[in-house]
Each structure stands twice: as structure tokens, then as C-alpha cells.
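Some notes on the structure that comes next.
What you see is the complex with one protein chain gone and the rest in place.
And then chain A:
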Amino acid sequence: MLAFLLRRVLLLIPTFIGVTLAAFFFIRLLPGDPILLLAGERGITPERYAELATRLGFDRPLYEQYFAYLGNLLSGDLGVSFSTKRPVWDEFFTLFPATLELSLAAIIFAVVLGIPAGVIAAVKRGKAPDHLVMSTALVGYSMPIFWWALLLIIVFSGWLQWTPVSGRISLLYFFPPVTGFMLIDSLISGQRGAFNSAVQHLILPTIVLGTIPLAVIARQTRSAMLEVLGEDYIRTARAKGLSPLRVVGGHALRNALIPVITTIGLQVGVLLAGAILTETIFSWPGIGKWMIDSISRRDYQAVQGGLVMIAIVVMIVNLTVDLLYGLINPRIRHRR
């Protein structure tokens, strides 16, 4: 198990270097000069431009810039954002809880609905519930995120007026962030109605962000269940006289979850990509929205820092999934 863990961790090193390379060079491939964008419409004199370029290190060769960046990164320095003049590290961790809260809500939504839906579809294979689940999943998977978000906003915020359109909490409430998680902070603040408001704000973004993972998890669960239900050990379980609930929910699901957990882990990457769109649509002050803003400002440091941090989060999640995999599947746990 320890060797397994060590191997997984060592594999992260080349991945990490790849991510820094991609982050560093791709943002520089984009047309647009950060110094000109920073200066805005006032314009800038050539002397001032040269001075800024020197200060930001843009006058040095690209590979030198990269190694300087990598060196800083390894000592934990993500650099300073051009536009806000604040350390990227601080910016990221101010906004990250908002994204984390939304992503967690979305993945919980997707898992809690997706696994039972997949199980029901598999058990009722070829019958109405199966067709319902599978066609809904297909629609959910193919629906463009922005379109789905607009649709929900029109119906639930516009016509029905059940949910707010944007933000994390109503402007009526204000309290200093403690954990950065709005649901927890609103409870801590003790202000009446604050928690309800936070929940209401969370509903639509959660649905929007969770829809694709939901569809993927439901489909994956169904196919994994169908495979497992045909196994000999399911016949054994039924021959023991166990109830269908024990056979399906105990013996079959436990085995079917093995591939499903891998899928859930992979969905975290999809989720963070989806968060960028979802946060922009709902003006959710998380890293997704921050990344979009930073890209349009050509804020190299912020974009690089953000990408690297997101990559680290995804890598940690995948590592956790690998470990979880061993926990649920004894065959892997015992493999040397």
C-alpha cells in the first residue's frame, strides 16, 4: 500500500511540470500585451513602457522568465497579480472557498441523484424507468451549460421568482468571512434569514454545474450495475434468500461503485472547468470568474497561479480517489 502511494505521488511530479509549462506558455501565446492593457485608454510613453517591462521581467528571454517563475513557484511564491497588486496566493484563497462550496454542492447533487437513478435504470432495464433516466441523462449531458443556466434563470428566477439570479447571498446581509463557506458563515453570523438566503443562492448554480456530472454518473452507474448484476456472486446472494434490496443495494452496488468512484474523481476536473462558466453566469465570486477576468486582463501571474492551483486540486482529488479505490476494492488493497 505504501509503495502504491509512493508511486502515485512520484507520478504527480511530471504532471506538475507539464502543467506549469502549459500555464506559462499558453497565456503568452494569447494576443494582447498586459502592459498596454494595464495602461488602458490613457496610453503609455515608450520610456514608461520599457521601465514597466523591465520591472515585470518581460525584457528577459522567455526561458529565463519560465525558470524564474518555476523557482518562485517551488518556494511557494505564485507572484503578484499585475492588476490588483495583491499576491496571487492571497487572491486565490480568498476566492477558492466560494468555488469549493459550489463544486461540493454540485458533486453531492450529482452523486445523490445520479447513483440511485443509475441503479433504478439498471434494475428496471428496458422498461419505462430505464428509458426515462437514460433519455434525461442524454439531454442533460448534451445541453450547453450557459443555455441550461439561462433556461433555469428564466423559469425559476424570472417567472416563478423562487430563486435569486446571481451572487452568493442577498445584499441585506453582511458579515465578515470566517471559513469562506457562505453556508457556514451565515450560520455563524446568527443573522436571521441569512442561511436561507445563502441556500437559495446556491440552488441554481448547483443544478447547472451538477447536471453534466449527474448525467455521467447515472450512465456509468447503470452500465456498471448491469455488468455486476450478471455476475455469479449475485446469483449466490439470491440463492442465500436475501431480499432484492440487500442483493442490489449491498452485493451489487458495492462492486458497481468501483468504476463509478473513478468516474466521480474524473468529474472533478470537468466540474472546475464548468465552474468557470457557471460562476460567470451567476456572478459567483469564485476562482472561475476570477480566472476569466484575469485572462481578459492578460494578468499572466494570476492566470498561471490559478491554473497551477486548480491543477494541484485536481491532482489531489485524483490521488484521493485512487486511495479510496483501494479502500473499497480489497483486490487492490492487497496487491503489492
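Keep this in mind: a residue touches a chain if its C-beta (ideal position, glycine included) is under 8 Å from a C-beta of that chain, and two chains touch if they have at least 3 such contacts; residues count from 1.
Convention: contacts and distances are computed from a predicted model.
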Open item on the list: Suppose you had to identify the omitted chain by its UniProt name; would it be "ABC transporter ATP-binding protein", "V-type ATP synthase subunit D", "Recombination protein RecR" or "Heme exporter protein D"?
Closed with: "ABC transporter ATP-binding protein"
Task: Selected residue (touches chain absent from view) among A:Thr236, A:Ser283, A:Ser296 or A:Thr320 - done: A:Thr236
Open item on the list: I'm checking contacts with the chain that's been left out. Which of A:Thr20, A:Ser103 or A:Asn255 qualifies?
Closed with: A:Asn255
Task: Touch residues of chain A, complete complex, unshown partner - done: 231-233, 235-244, 246, 251, 254-255, 328-331, 334
